[in-house]
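If you scroll down you'll find the structure; I have some questions about it.
With one protein chain removed, the remaining protein chains of the complex are shown where they sit.
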Amino acid sequence: MKKTIPDIELMERGHQACLGCGAAHAMRYLLKGLGPKTIAAIPACCWAVIPGVYPYSCMDVPLQYVAFETTGASISGIEAALRAKGKKEGTTVVGWAGDGGTLDIGIQALSGAVERGHDVKYVCYDNEAYMNTGIQRSSATPFGAWTTTTPVGTTKAWKLSPKKNIVEIMVAHDIPYACTASVAYPEDLIKKAQKMKDITGPCFMHIYAPCPTGWKYPPEKTIELARLATDTCIFPLYEVTNGKYRITKRIKDEKKKDVLDYLRMQGRFKSLDEGAIQSIRDHVDFEWARLLRKEECFGEEQ
Amino acid sequence: MSGKELRCYEDLPPSPVTHDSSLVFKTGSWRTMRPVISKEKCKLCGFCWKFCPDVSIFEDSEGYPAVDYDYCKGCGICANECPFDAITMLEEDAI
Partner (left out) sequence: MKLVLSGNEAAAYGAMLARAEVISAYPITPQTKIVEKIADLIADGRFKTEFIKVESEHSAMAACISASLVGARTFTATSSQGLLLMHEMLHWASGSRTPVVMVNINRAVAPPWSVWADQTDSIAQRDTGWIQYYCESCQEVVDTIMQAYRVCEDPRVLLPAMLSEDAFFLSHTSEIVDLPPQEELDAFLGTYEPDVRLDIDNPRSFGSLSMPHQWYPEFRYKIQEGMEHAVEAIERVDREYGSLFGRSYGGLLDLYRCEDADTVIVAAGSMCSTIRAAIEELRSEGVKVGMARIRVFRPFPTEAFRALAKDVRSLVVLDRSFSMGSEGAFFSEVKAALYPLSDRPDVRGFAVGIGGRDITIETIRSIITDSLRPDTGITAQKWVGLRRCEE
């Protein structure tokens, strides 16, 4: 059997994730990339439950469960203590949080940690809402999505504001490395994780992790949907190394899929009208064009 | 990672620090649909292994992918991603 990703499994069987959980893929791949010499901190999120109840855990790396808004501060503390103890060399400290724990309640601690320049890796697995509490909107929920707090109703009260761009916020902190990754492209994700491990200093990874339960699609479609998000340019894969942009999954114009293919697969977008769909299409095209320009102007050859 | 069984208060450490593996949770019991791999159709591409969120595809003694039914939750991603239609999802009740 052909294996295009490392054999090592640091996330064990028996975890409690839902069927087809993209966040489970994300953790499996990340740990393959970071390896066993990793210490993780996980706040309130689906992954506070997935490892299993006490005294059991699916994690084969040390893990501290931390308070919702403290991931950035907690990994700062772990890193500082490892340095104080002379144990930092060769150990990777990673914060692993959901979109709510990263883009909303945890953004202050994250900003503080990367600004101070700790040698920490922060990974946000993004399922575009508060999924562990039952699908409430976060600032990572895209325009047009149904959630339990944007319930559409008769007034088309879907999420009205656009998704916050966390990678650009991280780039604005002038950190050595920030990137996006997707569970549909594990080789790319793992390569980026390995890159982060080798960089000294704060790094950020934003993983696209579809949620069948919250997005209302059948669990077997997780990878297909994630692939489509990248192929439609809704979630482009790129990395920013010392301010230099590089798109890691190039989508040629003729291969670019229409956003409708992506939207139609999910119950959370089923109420959208033509106008809303067109505005999503326009927004995606604008953002993709902007990313291409960034790469052109601030690419690695510049 | 294996520790002693917890029977009572006195066995507990001061704070909840895990000492055992999640392998005790046989999540195969969640399954309603069962993936069945056809060795005739399989071309050993490894997609099913790569894309399994439950780490439940392993390589059998002949080098073919096989399903660990103790843990496979039956999400069907392996069947959906298989480029050769080598995996069929069957209803558990029908087996």
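The first chain written gets the first letter, and so on, giving A and B; residue counts start at 1 in each chain.
We adopt the following convention: a residue touches a chain if its C-beta (ideal position, glycine included) is under 8 Å from a C-beta of that chain, and two chains touch if they have at least 3 such contacts.
A quick note: this is a predicted structure, and the numbers were derived from the prediction, not measured.
Asker: One chain isn't shown here. Among A:60, A:258 or A:287, which residue touches it?
Answerer: Reading the full complex, the residue touching the unseen chain is A:60.
Asker: Consider the whole complex, including the chain that is not shown, and state which of A:17, A:30, A:45 or A:75 touches that chain.
Answerer: With A:17, A:30, A:45 or A:75 as choices, the missing chain is touched by A:75.
Asker: Would you mind spotting which of A:51, A:100 or A:214 touches the chain that isn't drawn?
Answerer: A:51
Asker: Can you list where subunit B touches the absent chain?
Answerer: Residue positions of subunit B that touch the missing chain: 1, 6, 9, 12-19.
Asker: Touching residues of subunit A against the unshown chain: what are they?
Answerer: 36-39, 41, 48-49, 51-57, 59-67, 69-70, 72-78, 80-85, 87, 91, 108-109, 111-112, 115-116
FYI, only the chains that are shown with their structure count from here on.
Asker: Suppose each chain is reduced to the average of its Cα coordinates; what separation in Å results between subunit A and subunit B?
Answerer: About 24 Å separates the centre of subunit A from that of subunit B.
Asker: Under the definition above, what is the set of subunit A residues touching subunit B in their complex?
Answerer: Touching subunit B: residues 1-5, 9, 11-17, 19-22, 24-25, 28, 51-52, 54-58, 60, 186, 212, 218-224 of subunit A.
Asker: Help me check something: in the complex, which residues belonging to subunit B touch subunit A?
Answerer: Per the touch definition, subunit B meets subunit A at residues 1, 3, 6, 16-27, 30, 44-46, 49-51, 53-56, 59, 63-65, 68, 70-71, 73-77, 79-81, 89.
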